[in-house]
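Take this structure, written in C-alpha cells, and hold onto it; I'll ask about it next.
Below, a portion of the complex is reproduced, with chain positions unchanged.
Chain IDs A and B follow the sequence of writing; residue 1 opens each chain.
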Amino acid sequence: MANAVENIIKTIYENYLPMEGAGKVADYIPPLAKVSPHKYAISVCTVEGEKFNIGDYTEKFSIQSISKVLTFSLLAPLVGEELWQSVGKEPSGSPFNSLVQLEYEKGIPRNPFINAGALVITDKLLEKVPNLNERLLLYVRELAGSADIDFNKEVADSEYATGERNKALAHLMKSFGNFNGKVSHVFRTYCNHCSIEMNTAQLAQSFLFLANGGINPLNGERVVSTRDTKRINALMLTCGLYDESGDFAYKVGMPGKSGVGGGIVAVIPGRLSIAVWSPELNRYGNSTRGIATLADFTTELGISVF
Amino acid sequence: MANAVENIIKTIYENYLPMEGAGKVADYIPPLAKVSPHKYAISVCTVEGEKFNIGDYTEKFSIQSISKVLTFSLLAPLVGEELWQSVGKEPSGSPFNSLVQLEYEKGIPRNPFINAGALVITDKLLEKVPNLNERLLLYVRELAGSADIDFNKEVADSEYATGERNKALAHLMKSFGNFNGKVSHVFRTYCNHCSIEMNTAQLAQSFLFLANGGINPLNGERVVSTRDTKRINALMLTCGLYDESGDFAYKVGMPGKSGVGGGIVAVIPGRLSIAVWSPELNRYGNSTRGIATLADFTTELGISVF
C-alpha cells in the first residue's frame, strides 16, 4: 500500500494546491484570523509505521476542536459507563453550539464532541487528573512521539475572553446539576486544550492508536480499550464534523474530527491515520480543501467504511 | 465464513430465545398491537449467495420504516443532486417525528429516513413513477427474489386513520413549498409502503444489493450507482435507528435500518446482509432483541466498520 498512498497524496496535493478562496479563515479571534489561507499539508501514518508527508507539514497550527477527541480519550479509561448519564452518544443535528437542544434535554449534551459535551469532559478530567494541563501535554506528546507540542497562550487567552456562548453553555449545564467545577476554571482549561498546536505529521501520529485497536504503535502501550476505540471511532463518524458529519460520512467514509483552525484528522481502522491542514473553512466550519483531500483519498485508495 | 456465520447466528438465537419482556410491542395501531411479542427470527445472506435462517423466518411482519430505504433506493436513480435541496443528509438529533426542527429548517427534513424525509421521497416518487404502488411491489419482489410480498391493507388503513402528526409534517412542508402532491394522496401512498410485509429471509435478500456495490446479486442488475450505495449506507449508519443511531453505530458498527414492527436489517459492505425480527421495542422504538442480536453478531464475527 505504501507506494499507492504516497502517489495518491502527491497527486491530490498537486491537484488542490492552486485551490484558493474556497472558504473563509476563522476570524472570531485575532490569532486565528492572521493565519495564511494558503497553507496546505497532508500527513499519513500507517499502523505498520510508514509515514508520508507533503506540503506545510512541519508548520504547526491550532488544533482547536480536534482536541476534544484527545481529552475524551484521556478520560475514557478513568470512568465507567456512568459517564453516559452526563453526556450522550448521539449526533447533535443542529449547529454545534446551540443552547436550545441543551435546554430541551435538561443539560445533557448530545455527545462529547460538541462544545457542551467537551466542557463536561474537561469538568470530569479536572476531578480525576491532578495537574491536568501538564498531564494532557505529556499524553499528547507521547501519542505524537514528539516533545515539541504545547499550548498557545495567546489563542487560549483570546478564546477565553470571547467565549461567552461557551460560558453560557457551562452555566446552563450547572443549573441542571450537570457540571461540578467552577465555570471560569473549567472553561479556561478547555481553552488551553483547544489551543494545542501541532503540525499534520504530529497530528496524524497522535491519532494512529485509533486505527490500531487502541494501542499506541510507538510504544505498544494501550491508550484506550478496544471497546472505547470503537466507541470513539463511531462518535467521530456520526458527530466529528459538526453539522456536516452525515455528508462527510458519505463522501469520505472515515471516522474523523475537524477544528476551526483548518485541521481534519481521520482514520481507517486497521490501516492508517491521515491529517490535513488548510485554513479556509466552509459554512459548516470545516476545511474546504481538507474535505476535498480526504474524499479523493478514500476514493483513490478504494477503501471506505461503506 | 459460512460455517462461522451459521454457528454464530445459531448460538445467538439460542442465547436470546428466552429473552422476554425486554420492551413493548408497538400499540399505536391495532394491527401491530396484536403481534406476539415472542416472535424471533434471524436471516443472513452473503454476497456469495449463501443463506442462513433461524427461528420464525418464514413468518411475515410489517417492515414499517424499513421501507424508507427501499423507496429512497427506487427514487435515487431517477433524480440528480437537486434532490438534496428538498431533503438533508444529516442526522436528525431529536425524536424522529419532531416538528420543531422541521420548522426551524424551513420545511427541509434532515434526512430521507425520518418520517418527514420519507414523505418528501414519496411525494417525488409519485411525480416520477406511474402506478407507483405496483411498481414498488415489483421492485421489492425482484430484490427479494420472491413474488410473495404485498401491502397489508388493514395496517395501511389504520396508519392512515391515525397519522395526524405525519399529516401535520406534510402540511408544514407544503407551507414551506417543499411538497407538491395532495397530502392525503401522498400520505396514503406512504402508508401503503410502510405496510409491506416480509419475512426476515426476504428482507435480508432485498437489502443484499447494498452490500454488493449497488448490484442485485440475484440477476446482476444495477439497482443504484456505487455512489448512491455508499450514500445510502452512510445515511443508514448515521440516521437508521432514530435517536439510537449513534449507540447502534458503536455497538453494532453496521449500516442498518429499523422499523416499529420489530424488524432491523443491516449490511456489511462487500460481505453480507442480515435481518432480525423481534417485536418488543425499547424506548427509542427499536427492537431490543434485534439490537442485542446484531451487536453479538458483529462482535462474534469480528467484523465492524470501526
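Quick notes on this one:
FYI, a contact is a pair of C-beta atoms (placed from the backbone, for glycine too) under 8 Å apart; a residue touches a chain by one contact, two chains touch by 3 or more.
Just so it is clear, the structure is predicted and the values come from calculations on it, not from any experiment.
Here 2 copies are displayed; the structure file describes the full homo-oligomeric complex as 4 copies.
Note that only the chains that are shown with their structure count from here on.
Chain A maps onto chain B through a rotation of 180 degrees [Cα fit, steps of 5, range 0 to 180].
Work out the mean CA point of chain A and of chain B, and you get 32 Å between them.
In the complex of the two chains, the chain A residues touching chain B come out as 88-94, 101, 104, 110-111, 229-231, 233-235, 237-239, 243-247, 249-250, 253, 255, 269, 304-306.
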